[in-house]
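For this depiction, one protein chain was excluded, whereas all remaining protein chains were kept in their positions.
Then we have chain A:
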Amino acid sequence: MSATGDAARPVLEARGIVKRFGHVEALRGADFAVHRGEVVALIGDNGAGKSTLIKVLSGAQPQDEGEILVDGRPERFGSPLDARRAGVETVYQDLAVADDLSVAANLYLGREIKRTGLPGMIGLLDKRAMRRGAAEALEQLGVRIPRVTAPIAMLSGGQRQSVAVARAVVWATSVVVLDEPTAALGVVQTQRVLEVIDRARAAGRSVVLVSHNMPQVLEIADRVEVMRLGRRTARFRAADATTDDLVAAMTGALVTEPEDTAPA
């Protein structure tokens, strides 16, 4: 992968995305951009189109109009697999981990390491390599779990969330999309997940974060993009913004984006 690109060019960009469900227009020309090594929070009131945009960016629901660019190249995300091939990994709210499988098996689910030679050809797994790889990856991301051989069912909610996020970070070559990653967690557990996001950024990944928690957004994100009524209506640098600004933007009292990008 060509890790180095034009610094000004977003690693993942959505332009003029339109998505309709029957007569309902969930996205009406939505724009979005995230740069390399940047954590961007995507916020908005309920029904603003955040979740729909996330699904478009992760390939779960292809858009009706508009384009997605990865490193400036137009890409068609027809399925989650397309998005993954382009280096975009998504963690949904419901996590989607296999409870009965070990932490290591979950990290490598769908991307198992096979043994070399004949044993590999008949499909035998190199479990030791996966255990080692999982332990290293979790260590790097600062995820503390008892053992990588423990089934996910044995972990606490925060640990499970951290493992799910870690899996996405490990495999994402460019962008990790997180839908409400801390919604169901306590304070300390939330802090752990935020640490993982921090380390992912330090490792050069870009993170798109959907959240309702304004103080958290301002703490972890570099930038904030605000959606309202299916479009991006405001952008802030997190360092310059206040919770009041964000709320104002979410309710429509504050608009930083030019109105003329809106379709008639």
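Everything below uses one rule, namely that contacts are C-beta pairs under 8 Å (C-beta built on N, C-alpha and C of every residue); 3 or more make two chains touch, one makes a residue touch a chain; residues count from 1.
The rule is simple: contacts and distances are computed from a predicted model.
A.B. asks: Just go with whichever of "Protein translocase subunit SecD", "ABC transporter permease", "KaiB-like protein 1" or "Ketosynthase chain-length factor" UniProt uses as the name of the absent chain.
C.D. replies: Of "Protein translocase subunit SecD", "ABC transporter permease", "KaiB-like protein 1" or "Ketosynthase chain-length factor", the absent chain's UniProt record names it "ABC transporter permease".
A.B. asks: Thinking of the whole complex, not just what is shown, which of A:Ala26, A:Val97, A:Met227 or A:Ala249 touches the missing chain?
C.D. replies: Per the contact definition at the top, the residue touching the missing chain is A:Val97.
A.B. asks: In the full complex, which of A:Lys19, A:Arg36 or A:Arg84 touches the chain missing from this view?
C.D. replies: Of these options, the touching residue for the absent chain is A:Arg84.
A.B. asks: Which candidate, A:Ala150, A:Ala184 or A:Leu254, sits in contact with the chain we can't see?
C.D. replies: Final answer for the missing-chain contact: A:Ala150.
A.B. asks: In the whole complex, what residues of chain A lie against the chain that is missing from view?
C.D. replies: Residues 80-81, 84, 92, 94-101, 105, 109-112, 114, 122-125, 127, 146, 150-151, 153-154, 156, 158, 186-189 of chain A touch the chain absent from view.
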